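One structure is given here, and the rest of the page talks about it.
Omission of a single protein chain aside, the complex is shown with its protein chains in their original locations.
Coming up: subunit A.
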Amino acid sequence: MSLNKLTIAAARDALKAGEVTSVEITEACLAEIDAAGALNAFCAKTPEIALAQAKAADARIKAGDAPAMCGIPLGIKDLFCTKGVASQAASRILEGFKPEYESTVTQNLWDAGAVMLGKLSMDEFAMGSSNETACYGPVVSPWKVDDRQLTPGGSSGGSAAAVAADLCLAATGTDTGGSIRQPAAFTGIVGIKPTYGRVSRWGVVAFASSLDQAGPMTKSVRDAAIMLSTMASNDAKDSTCADIPVPDFEAALSGDIRGKKIGIPREYRMEGMPAEIEKLWSDGAAMLRDAGAEIVEISLPHTKYALPAYYVIAPAEASSNLARYDGVRYGHRAKLSAGEGIVDMYEKTRAEGFGPEVQRRVMIGTYVLSAGFYDAYYNRARRVRALIKQDFDQAFAAGIDSILTPATPSSAFGLGEMKDADPVEMYLNDVFTVTVNLAGLPGISVPVGLDAKGLPMGLQLIGRPWEEGDLLNQALVLEKAAGFAAKPVKWW
């Protein structure tokens, strides 16, 4: 097997046994990346850093001091600040920005000996579900079933495409409304959004601070467990990062889910849901039942209002977070004509630097926070958010351990197919995932089957707060039972 196709777990074991070196795995990935220009997944390549880190990792492994992630080559979403390496959230407004600091998540990974292959494209400022808003142009999914080019999903589309195409062993992603789980489902990989506060947001370009969480995107559930244990930490630099111990999530993977109560929320059975998704969902429930779990129908009555609440709260926070891009401290500054002042500088810089979707969301956010509308929109949305969380709290209080839902309302669509659609139509991609961000819960997308077109479809498991270990264990059982082994046929 080509070394770039290894899982983290397999690479770790082979590295430890001395059967392979990190330099060899890293070189295999770098060669694949160079040959995969057609996917447009990597927006910055860092081969020198990668090889230096790989050599250091090999020395560390030899010395017998090797944490699980040591020597594992990764792709890093462009949203993470990486010292001295372009980090621009796929936006023109951060053109030329090379941070003077390292995000906590990437620092945790490098401290554990992981290797950075480069930065991965994404929707601009993580706003999008198709990777078409990236200033680098769209990422193309490695999955192809006809003459169309398909979206890998978004916003972590570069991460999803790179992992599915075996350009790296795993990648970091971030998830504000589904940006890890939807692209993972579209590309047949695993992606987990941890509990809000499990992973530090420090050094991750902020979109909506009360919803953003980073997480791993991997080839297997076991890999997600290994990588999450390294990404997560307590961090004084992020006041919302919880001071609770980070368990060894891999140790929670017993494969035994007997007696677990898994809820099926009836409100997720949407009108017009494709029959294939509905079948996938009931098949998934049957797999968990066969493994000894108890399947219970539950109600999450405010589900319908999650999407509109999200599209008030997320843009409101974004409009505030993105106020910092003013052409003064970093990134792009518009050229001014004689006589133009500082307001012209702000307005021209932001018009040139932000793409249309980011502009729209900043303006919606500005509107819902403006005097006279703050109560009607923003405060009302935050009240509805409290009710959405209460739905989950009540389900968990009634003894439910986790909740099974579809990950996405469809399989991947073609690039450009949503071009003329209303912005709201694109937002519907997040319908099964936003509730989890609004309630701060952990959610994982697991590939379960292919649709009639031959495209991957995923199911989502939603866990109790801080119970990622339990959630990953249930995901492992689902992964095993589904036996999803399809890979995209190489065309690039």
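Everything below uses one rule, namely that a contact is a pair of C-beta atoms (placed from the backbone, for glycine too) under 8 Å apart; a residue touches a chain by one contact, two chains touch by 3 or more; residues count from 1.
Quick note on the criterion: contacts and distances are computed from a predicted model.
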| item | value |
| --- | --- |
| Listed names "Electron transfer flavoprotein small subunit", "Carbohydrate ABC transporter permease", "Aspartyl/glutamyl-tRNA(Asn/Gln) amidotransferase subunit C" or "Putrescine-binding periplasmic protein", with the criterion being the UniProt name of the chain not displayed | "Aspartyl/glutamyl-tRNA(Asn/Gln) amidotransferase subunit C" |
| Hidden partner chain, touching residue among A:Arg266, A:Arg289 or A:Arg383 | A:Arg383 |
| Option touching the unshown chain, where A:Leu74, A:Leu120 or A:Ala242 are the choices | A:Ala242 |
| Contact residue for the chain not shown (choose from A:Ala251, A:Ala351, A:Ala398 or A:Ala452) | A:Ala351 |
| Given A:Asp223, A:Glu250 or A:Asp326, the one touching the chain that is not displayed | A:Asp326 |
| Absent-chain interface as seen on subunit A, which is shown | 96-101, 195-197, 210, 236, 239-240, 242-243, 302, 304-305, 307-309, 311-312, 319, 323, 326-333, 336, 340-348, 350-351, 354, 359-360, 362-368, 370, 377, 379-387, 389, 422-424, 427, 438-440, 465 |
